[in-house]
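This is the structure I have questions about; it appears just below.
Every protein chain of the complex appears in place save one, which is left out.
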Amino acid sequence: MADQNNDHLVQSDDPDHPANLIPRLCKQFYTLGWVTGTGGGTSIRKDEHVFIAPSGVQKELMQPENIFVLDFPTPKYPPSARKYIRKPLNLKPSACTPLFLATFERGAGCCIHTHSQWAVLVTLLTEKMHGKDACFEISTIEQIKGVPKGPGKGMHDFFDTLRIPIIENTAFEEDLTEHLEKAIEQYPDTYAVLVRRHGIYVWGDTPAKAKTLCESLDYLFQLAVEMHKLGLAWT
Amino acid sequence: MADQNNDHLVQSDDPDHPANLIPRLCKQFYTLGWVTGTGGGTSIRKDEHVFIAPSGVQKELMQPENIFVLDFPTPKYPPSARKYIRKPLNLKPSACTPLFLATFERGAGCCIHTHSQWAVLVTLLTEKMHGKDACFEISTIEQIKGVPKGPGKGMHDFFDTLRIPIIENTAFEEDLTEHLEKAIEQYPDTYAVLVRRHGIYVWGDTPAKAKTLCESLDYLFQLAVEMHKLGLAWT
Amino acid sequence: MADQNNDHLVQSDDPDHPANLIPRLCKQFYTLGWVTGTGGGTSIRKDEHVFIAPSGVQKELMQPENIFVLDFPTPKYPPSARKYIRKPLNLKPSACTPLFLATFERGAGCCIHTHSQWAVLVTLLTEKMHGKDACFEISTIEQIKGVPKGPGKGMHDFFDTLRIPIIENTAFEEDLTEHLEKAIEQYPDTYAVLVRRHGIYVWGDTPAKAKTLCESLDYLFQLAVEMHKLGLAWT
Partner (left out) sequence: MADQNNDHLVQSDDPDHPANLIPRLCKQFYTLGWVTGTGGGTSIRKDEHVFIAPSGVQKELMQPENIFVLDFPTPKYPPSARKYIRKPLNLKPSACTPLFLATFERGAGCCIHTHSQWAVLVTLLTEKMHGKDACFEISTIEQIKGVPKGPGKGMHDFFDTLRIPIIENTAFEEDLTEHLEKAIEQYPDTYAVLVRRHGIYVWGDTPAKAKTLCESLDYLFQLAVEMHKLGLAWT
C-alpha cells in the first residue's frame, strides 16, 4: 500500500519536527488562554513544506496526524504552485492559512495566531483613546527588549517606543490577508499585527522566536491593560 | 455473581467512552475554575443511555465508577420510562439531572453546567444595566464565531449580535427546569442558558461541541467583564 | 533498631492516609495560590492522632516524612495530655498548631489555613464598609449552598445570608487562638473564621469537607472582590 496521503510527512521521532512541535505548542497556548474554544492557530515552514494546525480541533488535544502539509517551493514562488500534499481525513484547513502564507512569503519560519483577551482589549483601548487609525504604542518597559526592531536590526532598546499596527477585523478570516499585507507594507519592521476585536498574528524566523515574541507581546498587552485600569500612561 | 448494579456500563477501555470522558472533562473544568467546591456538573447521552456525574464529589478526583447511568430510550419518550440503571453506592444523583434531560429531549448529546464567576458576573451586570428581563448581548468580537446560531444554522458571523437568555435562580436546582424550558422556547436557537447569581448551562450535539462552546462563551463573559471595567460597551 | 521517632506513623501505602494526604493537599493549595512562600498550613485528625504540616517547608515539595504527629486522646481531654509523638528532624512545628487543636476540640477532623488574597481583601473591604466589628456577609449566590449552616443543620439555602466572622490579627499566630475561640463561641455554627490582613481558617468533619468548603468560600471571596470593583452589592 502506498502512503497515498503522504502520512510520512507528519511522522517523526524528532520532538522538534513541526508535526510534533505544533501540537506541543498548541497545548501550551491552550494553557495560556490564547486558543480557547478551538480559536487561533499555528503554522511552521520547514524547507519547502508548510505545516498547519487544522480548523476546529481542540488545541490541547491536537495530534501530529491532524496536521495539514502544503507544498511551498520557495517564498515568492507563484502562489499557484502551492497545494496541499497532505490533508487529514475529516478535517478542514485553517481559515488562517492565507495569513500564515503571507508571513512566510516575507521570510517567516513560524506564524502564531491567538485570540488573547489582552490583545483584544488593547485594540479596543487604543481605538477609544486614539481612534481607528492608531497603532498600539508602549515605551520604557523592560520587556520591550524581547521584541525585535526589524529584520537584521536587533531588539528594541528600553528607551524605544514599540509600535504594533492594528487592522480592522473582517467577516471572513481569509479577507484579513489584504489588510495584513498592507499593514506589513506600512510597518515593514513589524513581526506582529493586531486585529481589532479579534486577536493577533505574530511571526518569526523560527518557532522559538515566534513563540517567545508572542509571550513578550502578550506580557506587554496585559501590563498595558492593568496600567490603564490604574491610570498609568503607556508612553 | 451477576453484575447486579450494571457496573459494566461504566467500564470501558475507550478513553472517549462517557464514563471515562466525564471524569476527564470534570478534571479539566476544575482547573478552569468552573466547578470549584463540587459545584457544577456534566452529563453525556450515548445511544439510549445518559451518563451523569454524581453530586458532592470533588470534580478533579472523579472516577468512572462514580458515574450514574439513566435509561433514556429516545428523546420525547414518556419521562416515566426513564430510570436509573446504575447507581454508585453511597453517592447521590446530581440535582442538575432534570435540566440535563431537558436538553437531551431537545436533541443534545452533552450538557455542561458550570459556576463560572464570569458567567455569574455578566448576569449581575446585565441586570444592573438593563433590568431583570434582559438577555446577555455582545457583538463584533471574533470569538462569537465559536457559537452556533441555532440547530442547522452554522455559526454566528462576526457582525451578528449574540444573545444568551438569563433565567432567575430558584431555591432548588431542579425547580430551574421549568425556567430553562421556557427560555429555550423563547430562544429556540440557543445552546446555552445563563442562571442569575448561579452560573450557566451549555449543551451541544457532542461532548466536543458542548465543551468548546462552553469555552467560547466563558471567554466572552470574561472579556465582557473586563470591557465593563474599562468602560467599553458590549454592543 | 527501634523506630524511636515513630516514623511508622507517617508511612502508609494508603494515598488517603493523613501523612500522604497532607502533602497532596498542600501541593494543590500551592497551585491555587493559597500557601505562597511557605504560608498557611494543614492538619488532619485521625483517631487519636493529629497530623500537622511543619513550619517553613515549601508547600509544593512537602513529603510524608515532614509531618508532625501529636497525641490527641480525645477531644475535651486535658490539653496537658497532648504531646508530640513524632517530630521530623530539623523542622519546627507549625505556629498554627493551637488553632488547629481548637477546632479539633470542637469535633473537626481537618483544619486548613490559607493566606488567600481574596480572603485578605474581603477582610479589608468589610472593615472599610462596615467597621472593625462587622462580619463578612453575602447572600443569594448559588455557591453559598456549598457552605454548611452549622453542625447537623445541612447546607445554606440560596436565599440565606452567609456570615463569616472576622477576627483581628495578632503579632504571633498562636495568640490568635483566644480570638478564634471567642469567634466560635459567638458564631457557634461557623466552620470558618477570617483573620484580618492575614487569611482564613476553615475546618470540617473530614478532609474532603474542609477542602471543598475552603474552595467554596474562596470562590465567594473572589466573586465578592470582583463585585465590589463593579459596584455590585454583596447582600
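Residue numbering begins at 1 within each chain, and the chains themselves are lettered A, B and C in the order written.
In the analysis below, a residue touches a chain if its C-beta (ideal position, glycine included) is under 8 Å from a C-beta of that chain, and two chains touch if they have at least 3 such contacts.
Since the model is a prediction, treat every value here as computed from it, not as a measurement.
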Which chains here would be touched by the one that got left out?
A, C
Looking at the full complex, which residue from C:92, C:130, C:182 or C:197 touches the chain that isn't shown here?
C:197
Who touches the missing chain here, A:3, A:157 or A:189?
A:157
Of the residues C:32, C:125 or C:232, I need the one that contacts the missing chain.
C:125
Contact with the hidden chain only, please: which chain C residues?
36-39, 58, 115, 117, 120-121, 124-125, 128, 169-171, 195, 197-199, 225, 228-229
Extract the touching residues of chain A with respect to the undisplayed chain.
140-143, 146, 157-159, 208, 211-213, 215-216, 218-219, 222-223, 226-227, 229-232
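What we mean here is this: only the chains that are shown with their structure count from here on.
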Sort the chain contact graph into one of these: line, ring, star, complete or other.
line
If more than half of the interface residue numbers appear on both sides, call it same; otherwise different. Which is it for chain A and chain B?
different
Which integer distance in Å separates the CA centroid of chain A from that of chain C?
45
Mark out which residues of chain A touch at least two other chains, giving numbers and ranges.
none
